[in-house]
Each structure stands twice: as structure tokens, then as C-alpha cells.
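What follows is a single structure, written as C-alpha cells, with notes after it.
The complex appears here minus one protein chain, its other protein chains still in place.
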Amino acid sequence: MFSFIVSRILQALPVMFVVSLISFAMFAYVGDPVAIMLGQDFTEAQREALVRDLGLDQPFFVQFATFLGNAVQGEFGLSYRLSRPVAELIAERAPATLELALTAAFIALMIGVPMGVYTGLYRNSWLSRFFLTFSLVGVSLPTFLIGILLILTFSVWLGWLPSFGRGDVTRLGWWSSGFFTWSGIKALILPAITLGLFQLTLIMRLVRSEMMEVLRTDYIKFARARGLSNRAINFGHALKNTLVPVITIAGLQLGGIIAFAIVTETVFQWPGMGLLFIQSVGAADIPVMAAYLMLIALVFVTINLIVDLLYYAVDPRLRVGRGKGH
Amino acid sequence: MKALWRAAMLVAALMVGVAEARTVRWAASGDPNTMDPHSQNVGTVTMVLQQIYDALISRNPQLGLEPGLATAWRQEEPTRWRFTLRPNVRFHEGEAFTSDDVVFSITRALQPTSNFGIFVDTIDRAVAVDPLTVDIITKAPDPILPNKLASVFMMSRSWSERNNAARPQNTRQREEMFTVRNTNGTGAFRLQSREPDVRTVLARNPDWWGWQVPANNGNVTEIIFRPIASDATRVAALLSNEIDFVIDPPLQDLARLRNAQGLRVLEGPEVRTIFLAMDVARDELLYSDVRGRNPLRDIRVRRALYHAIDIQAIHRTIMRNQSVVTGTLFPEQVQGYSREEDVRLPYDQARARALLTEAGYPNGFEITLDCSNNRYINDEQICQAIVAMWARVGIRARLNAMPLGPFFAKIQRDDTSLYMLGWGVPTLDALYSFQSLLATRNGAQGDGIWNYGRYSNPQMDALIQRMKTETGEARNATIREALRLYREDVPHIPLHHQMIPWAVRGNITIPHMANNQPYFRWAVVN
Amino acid sequence: MSLLQVKNLRVEFPTRRGTLVALDDVSFDIAPGEVLGVVGESGAGKSMTGAAIIGLLEPPGRIAKGEILLEGRRIDNLPYEQMRRIRGREIGAIFQDPLTTLNPLYTIGRQLVETMTTHLPITPAEAREKAIGWLELVGIPAARERIDSYPHEFSGGMRQRVVIALALCAEPKLIVADEPTTALDVSIQAQVIAMLKTLAREKGTAMMLVTHDMGVIAETADRVAVMYAGRIAEIGPVREVVRQARHPYSQGLMGSIPPLDRRVERLQQIDGAMPRLTAIPKGCAYNPRCPKVFSRCAVERPELMDAGTTRAACWLYAEGQS
Partner (left out) sequence: MKAFFDSDLWWSFTRSPVTVISAIVAFICIAGAVLAPVLAPHNPFDLASLQLMDAFKPPAWSSEGDATYPLGTDDQGRDMLSAIMYGARVSLLVGFAAVIFSTLVGVTVGLLAGYLGGKVDALLMRIADIQLTFPSILVALLIDGVVRAVLPRETHSEVALFVVIFAIGISNWPQFARTVRGSTLVERNKEYVQAARVIGLSPLRIMRSHVLPNVMSPVLVIATLNLGFAILAEATLSFLGVGVPPTQPSLGTLIRIGNDFLFSGEWWITIFPGVALIVMVLSVNLLGDWLRDALNPRLR
């Protein structure tokens, strides 16, 4: 168990390195932070001094090494745009994104899995057909369009739900939560649906096809031959076996949710990391962008580790003679 | 029953409480990126700090000068101005405001890390004469010093030094500067809380000196500012009653907002002029198919480009009448404006073609037009329309539209042949525009720093130098002369002055300001 | 009275090109405690007969004609839920591949316990004790320790023993064993089949043993049915069929059976191949391959008819012919 975790972490290190290199390289020459920081009036001398101070006159790899050294200590410097520590900015935004992503994932799983199970079991019922059509429309609608339509309907037309922001948040130490106020919950509904809908349809389709696959297996036939009840077969035997691949994909989807949050947060002006990222791209705020990408990579690596551990918990086959996984 | 009654009373009391809190929920596309008053000379910063900090000199709704923290000022000698300070003024944290704070603030604005150099560039030093008198010594006579000082906010020396903020914030420091997030002004509102990019809350400062002045009739107790970058979302928030006041509603939504129940659109001009500037310095353009010569150095070509633009069509469709078509460098609010010089070359495609043929380009030429796409009102659309209009006279322009970051970076490297720029005039004086945009770039602070077409005309330079020192009618004549030269020499193709409609909920009145700065001291919630 | 009666069973698969007849006119009985071997090449319909009996035909397959009776009661037309109560309790089943028959995510104990608690009026704790007993019976060493192991922790042979325990644990009267040893290593096939046979005998369980291993049939079965192209070609006591098959196909099938003390690995190959269900020849389905074919065979389809000690579907035994 322990060595398994260690080996997984060792495998993740090169990934992290590559991501940090890319994320740094990607933005090192995009735009010119100096121009933005100087504003409307400045002299040539001021400009050069700023370039020097930011270390932008250093060779690329020197800049990268400095960046990496600091990053390991969680030190990403000051945001060019906001003149505040990047770590702090991200820490402020992270709860918003995580609450949104988790709610969206929760919606996607809580609705997507049962719908997938249902459509997998009752392939030809009209409800299944409806779900399938619904899911196809779901994967065919771009996220940003869904968001816009929801705002139009529920905010502008009906006036039920807010169109932007997080509402009132409660502070729990450094974490700010929108779960504890009515306005926070109301503000969460539309973005979470927008973000979750696409994942919901993916998960539903995935569960459905896995379910159908599992229902064809010998052990399900054998379970029927043993006269077990449908309930035991469908929800005990079939569902549990369906869960194994679903866990992997759902884990990957959570990563996808965090990435797609960029779009949702832009549409709903949700004050999370994705919005911070997009705003930073516009301002060529290199430290923030680099830190965001590294954080996302870290999140993905962590999710992968958790997925592996879950796998480990669900599938006894992995517990002995690990190595050849799935 | 009794309990029920008590509950009802409580609810009633709460409702009264709610009614008494006169809150304005205010949104704009951008968020101030600092709370330091001398760090960023940017409208989005100033529009919030304006409420918190005062300058020595204040402005009235017509942008005229009014006493602010200084009750009187006088040019004692050509290079010495004396300011008499307002007594009994206190900062939000209790410090008394004195001449020492003025000396400190001006010194601070003069620091290299300050972004407010242009407002204090002529100042040599400030001297405290007594606690309520300050002398400001300029390096050369500066007739418009009071205009400039209306943009320099006053800070407390003891507070700043105590918090290690004696200089404007500097990104070279690893640590965050105290003033990035904290304020201590003398103004009508104080900063109550701030989450960058999310929400900034200002609360009324009941002790503000200005509430004694009858003109300051505002009754707002709380301002909640929230940045909403997306145009559609901002309008949606306004329509769904989540926001009361939007300072930059998109033009295309004005009709809808005008018709919306309970909303009003306040219309008015901004002191900002949109124009096209051209590379008239290089012998060969960087981005053109013309080799061996620079067509833009030929005034006939510049005039042809000018003639080809149907500014009325842009005004009517893209700007939806929210622009003031112009033929000059700045709008009428600016000191030195001359209506006789505000004349455009007429829209005339035939004339444009003829001029091009005359200049030796009967088949036109290729050129790249650099544009921002998120800086000015409908900037990218304006450029697109101009590119299409030029196409009709044979100029094959390629549009290169960029976000403001890369855009400014590019033109500031002189890496452009043709670009669109918008220029605001915070001092409301002609010199600010001429000096930055049209003076030969010579390294002196302010001269030609935004002149990326590197227009250089000794005649113009001489006029600009005279503007710096002359006063009165002589100066106005100089400016008029410069404007005439501007019109004849076509260093720019002027387009229009922006109009800046504000959208506000019907129960709120607030004067529309041409500098695009709301002053909540004058805002009334009914 | 027979335990199981299959009467004129016909199974069809509707497809776009018409209806495929997978089983036609299949009839046989199994007496209590009797072992009926069913042999034939792949695709002959052996497994499908088993599936029809336990009521688990893969859709769109369906019983088009005929009846299946268990202790005189019709079971082919029972509603799903009633049939479910019969499966496992009255009729057990053993599948071919023990590697895929057990749910990999549950311990074998759990799978045994759930089978018993589903069918028998006992508590989980009692079921667990019984499960250990069953595991011991089928020859799992250290059953008490290994009951909480997962299927993958067992070898193939051991897993098939677990499958057998699962099939028997609710004490059904009939076991449908579909190629129970085919997937196993040759060296342990004999052990497993011997164990199965012993257990069936001890418990008095009847068995329908589907296989293509004639050796297994010869050792285990009381009677044997030879299937060809969805029909029974010949049925009779195992000795008779093995020693002196009547149907030419059976003869071909048995032709190479070595003496009982030597094992064979494969059935003897008959020239040609069994026709596909889409192209069953007119008349006797075997006629293109039959060494003794004569004119009638290509025209008219033979029913099962008495052929000495067995019954065979072959015109050779039509009256007046022999």
C-alpha cells in the first residue's frame, strides 16, 4: 500500500516538472507585463528598471530555475496585475472553484449514475429513450451557451436566481463558503448546473454502456442462474462492477470540471481560479497563470492518486500482485 | 399572540433599518488593481479611490475647479504657488490633515515608482510654511498646476510611514505593500472591505468635511462595487435587479435599458478622443507591401485615408449615436478647444482615390491596422468598419485586434505602422494631449511618450514648448495655432469623442461626469 | 415419473433475414438422479437447450413451440419472478468458464451465502456455516479460512469447485452443467468431474451434462443425447450409444473413442462441417456429410425412431428399411 503510493507519487514528479516547464514557457513571452504595469505615463528609464527588477532580462532558463525553486516553496511572487502574493490570490479563489466543481460533480454523479443505470437496465423503455435523447442534446450544447440560456431564463426573464457572483459567503478560517447562506446557495445553482450538465450526460452514457457490458458477462448470467433477485443482480453485482471503470472516468471528469470551470466562471463571473486565470491571461499576469497551471496539474495528479486508491478499495484483484492493473 | 406581535415589531424595525441603509450596488467591467493612490493612473482605480481620497483641489459636476483640501491657492511667483489648507480635516483613522501631509503626498507622487509623474512633473518641491499653508515650487512656470493637482490624492504621512508605505507600491518587492489593500483618506467614503475582483464595499464617512458644503447633497450610506467583465452578464445583472448602477453599459444594450422598467440611462460625453495614428517616421513601413518608401509620410495618402472614412455611418451604427464626431484632438471640455479647428475632411471616396492616384498608389497598398479589442468602446468593431471602408478605395488593410496588454506592448515598441488610440485628458488642458501625443520624443519627461507614429514637426514642438509656460489669452492663441497645424498636417485621423452613457436604477440620481468618474457625494437614493 | 420433460422444444431467433430455428423438435426426459449427457459439435444447440431449461435464453431468442416440464409442471411459460425462484433452488447451473462465472468483486463466501439466503429459510450466519460445509464437500482445502477470499485468489480448478458448490448449495433437483470442465486444465478435469458425479449421486441430484468430451460422457452419464444442427440425432443409454451408435453421425462421433482407460483430447474429426443455422440442408441435416446417405435423406426429415436400444433420427431405421 505504502510503496504503491510512493511509486505513484514518483511517477507524478516528471509530469509536474513538464507542466511547470510548459506553463512557464507558455507565458514567458506572452504580452508584456511591463507595459501594463507602467500605465499611461512613464519614462524609458522607469521601464528599463522595471524590466530589470522583474528579472525579465535574464536568460530563459535562469528565469525558469528561479521560478521552479520558488514554486516548490509555494512562493510564486506577486501578481503583476494586483500586486499581491499569488499564493494568497489563489488561496482566496480556490474555495469558490472547488465548491462549484464539487457541487457540479455531485449533481453529475447523483443524477448521471442513476440515469445511466436505468437506461442500461431498461434499454427500450420510453424513459430511457428520453434520457438518451436528452444526453445527446446535452453533449451537443456548448457549456457557454447553456450558461447564457440559463441566465436569460432564470435571471432576466423569471428573476429567480442571480446571474453572477457567489452571493454572500461565510468565512471558515481561510476558506470562504457559499453553502451556508441562502444567497450563496442560490448563486451556486445556475453555474453548478451549467458546469455539471455536460459531465452528467457523459457519466450517464458511460454508466449505461458499462452497465450493458457488465450485464452481458458470465457472472451476471450465473447470478441469474442462481436465482438471485433482480435487485441483487442489478444493484449488487452489476452496479458494483460498473463502478470500477466509472470511478476512473468520474475522477478524470472532476479534473475536466475544474478545467471547464474556466468557461463557466467566465460566463457567471464566478470569482474562482478559472476567472482569475482568464483575467490574468488578458493582463499577461505570468506569475498567476503559471501558478494556476501548476496547481491544476497538482490537482490532477492528486485526483489520479485518489482514483487509484479507490480502485484499490473497490477491486480486490488489485490488492494482490499489483502492477498489471485493469 | 404576544410573541407574534413582538416578532412583527421586530420585522418592522428591521425593514426600517433596511430602508435607512441607502446602498448603491455598482458594477463596471474592470476592478481596480490596487488601492494605492499614487500607483496606477488608471480610470478603474481612480473611480473607487475618488470616493475615499481627496485632492487639494476638487472638481464640480461640470469639471470646474473647486476648493478641496485647499480652500485657496494663488500663484505667488511664476514658479511658486501657495495653498491654504482646510482646517479641522481628519483622516479616516483619526490623524489631523496638515501641510506636512501635503508635502509628503507630493513627494510620494514624485517617486520613481509613482504613476502620477505627469501631474507633478513640473514640481521641484513642496514646502510647509505652517500647518495650514503649503508652498509648491515648480521648476518652470506652470500655469495649469491646479488642474494637475486635482488628480493628486492626499495621504497621511504618519499612517504611511507607520505602515512602511512612504513610496508608492513597487512590484520589485517580494512582499505586498500595505497600501495595495488598505486606505486612509479624508474622503466622503471609507473602505470597509475589499475582495479583489469580487467586491469592494465603501461606507459613508459621516465626519467628512464636505458634508458641510451644500452642494454635496449625497445620501448614500454604502457602496458595493462589483466588477463584472462580461457585457452580457453585466446587463443581465442590471435587468434582474442585482445591480443598481453600471458605469459602462454596452452601447448595443442602451435601447433595452432605456425601455426597462425602473432604469435610466444617463448620457454625456467623455473627455476622450479616438483617433488613428500613423508611422510617419520610418522610410519603409514595417507592415505594408510598399517597398522603399513610406506612403504615410505623404500627406496626400494620409488625407486619402481620412477622406475614405464614413464617420457618420460609424456614429450611427456601431456607436449608436453615442459618440461626438470630431476633426480635432480633444473635446470642448478641454482648455484650449477651438470650434473653428474642429472640422473634418469630408467623407469622399472619389477624392480619396484621386489623392491615392496622385500620390502614386492608383491600386492602393497593403497595410496593417493595430487595434485594441477591449480598451475603448467598440474599438474592434470601429477598426473592422474602417478596414472595410478603406477596402472600397483600394487600401487593403489587415486588422490586427488584440487585448490591451499585447496591444500596448506592441505599439510601445514602435512596432506598428498604423494604430487606433483613445486619449483622455484628466487635466482638462490641451497641453496634456499635445505634449504626450505630438511632441517629438526627446527623453524629457512627458514629451512624445505616446507618440508612437513618431510624428516630429519643429513648428509643433515650438508651439508645445510655448504652451508649457505661457498663460492667458496668449496661451489660448498658441493652442489654437497648434490645433490648426494638427488639422492641416494630419498626423492623426481623428474619429470621435466617446460618449459614456451610465445606466442607473430609477430611484438614484447621480450627476453624469465627463471624466467617467462617479462622485457618490452627489448621489441621492430615493 | 420424469423429473424433467422436454417436449418438442423449438427455439427461434428472429432476424431481419427471417427467423432462424436454433432448436427444433427437441424432446427428452431426465429421471430423478439421472445423468443425461448431451454431446455434439459447437453450435449444435447443446448449450441453448440448457439455457432454455433454466429460462435464460439470450434475447431475441425465444421458445416458439414445445413445453418444458419440471416434475410435471410447465416452467417454460412462467413469469420471470416465478422462474427466478426455480433457478438455483430447483434447477442449478454450472457454466463453462470458472474464470468469468464468479463475480470478481465479491468473496466466494458472500456469493454462497446470498444464494442460500435467497432460496432457503436460513439466516446469513447459518448460511455461512453451510457454505463452509459446501466448500469442504467440493474439496476446497482450509475452507473456513478461504471462505473470505476473492475468486481471483483461487486457481481455475478450485474456482470451478466453488461454482459447483454454488450450483448445489440450494440443493436443486437438477443441475444443468454446461461444459463444466472444458476450460480447465486437462490434468484436473477428471478430478472435478469425478467430484461432481459423486456429489450428484450422494445428493440424488439429476444432471444434464453438456459437453463435447465423449470421455466425460462415457464415465459420467447414464444416458446420452447426441445433437446435430439443433436437433437430437440420437438418444439412448450411454453404453449403447458409445459402443454401438446407430445414427451415422453418432457413429462418426464415437468412432474414435478409445478404450475407457485412455483419455482423448478431442473428438474425432468428421469430414466437412456442421451447417450454419442459416443453411440447414433439406431433409436430414446430416445428409451432405453422411457416409450412408440415400435418396430419402435429402428429401424428408427423419424423426426420432426406435433403433434397437436407442432412438435415432435416421431413415436407416425406418420400418421396412432395415
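Brief remarks follow.
By letter and in written order, the chains are A, B and C; residue numbering begins at 1 in each of them.
Please note the rule applied: a contact is a pair of C-beta atoms (placed from the backbone, for glycine too) under 8 Å apart; a residue touches a chain by one contact, two chains touch by 3 or more.
Treat the numbers as computed from the prediction; the structure is a model and nothing was measured.
Contact with the undisplayed chain is limited, among B:72, B:129, B:255 or B:343, to B:255. Although one chain is not drawn, the whole complex shows that of A:68, A:152, A:189 or A:232 it is A:152 that touches it.
Of the listed residues B:70, B:329 or B:387, the one in contact with the hidden chain in the full complex is B:387. Residue in contact with the omitted chain (choice from A:141, A:185 or A:310): A:141.
The set of chain A residues touching the chain not shown comprises 15, 22-23, 25-30, 132, 136-137, 139-145, 148, 152, 156, 209, 213, 245, 252, 255-256, 259-260, 262-263, 266, 278, 293, 296-297, 300-301, 304. By the touch criterion stated above, the residues of chain B touching the omitted chain are 230-232, 235-236, 239, 250, 252-253, 255-256, 287, 310, 313-314, 316-318, 368, 380-381, 384-385, 387-389, 391-392, 398-403, 406, 410.
What we mean here is this: only the chains that are shown with their structure count from here on.
Think of each touching pair as a link: the shortest run of links from chain A to chain C has 1 of them.
Ranked by how close its mean Cα position lies to the mean of all protein Cα atoms, the top chain is A. Of all chains, the one whose Cα centroid sits at the greatest distance from that of chain A is C. Note on chain placement: the centre of chain A and the centre of chain B lie 39 Å apart, centres being C-alpha means. Each chain gets a centre from the mean of its Cα atoms; for chain B and chain C, those two points are 91 Å apart.
For chain B, no residue reaches two or more other chains under the stated contact definition. Residue ranges of chain C in contact with chain A, taken from their complex: 54, 56, 80, 84-89, 92-93, 95, 97, 100-106, 114-115, 118-119, 150, 152-153, 163, 166-167, 170. Contacts from chain A toward chain C in the complex involve residues 217-219, 221-230, 232, 236-237, 240-241, 244, 314-317, 320.
Within the complex formed with chain B, the residues of chain A that make contact are 30-44, 46, 49-50, 53-54, 77-78, 80-85, 88-89, 92, 148, 151-152, 155-156, 159, 162-166, 266-269, 271, 275-276, 279, 282-284.
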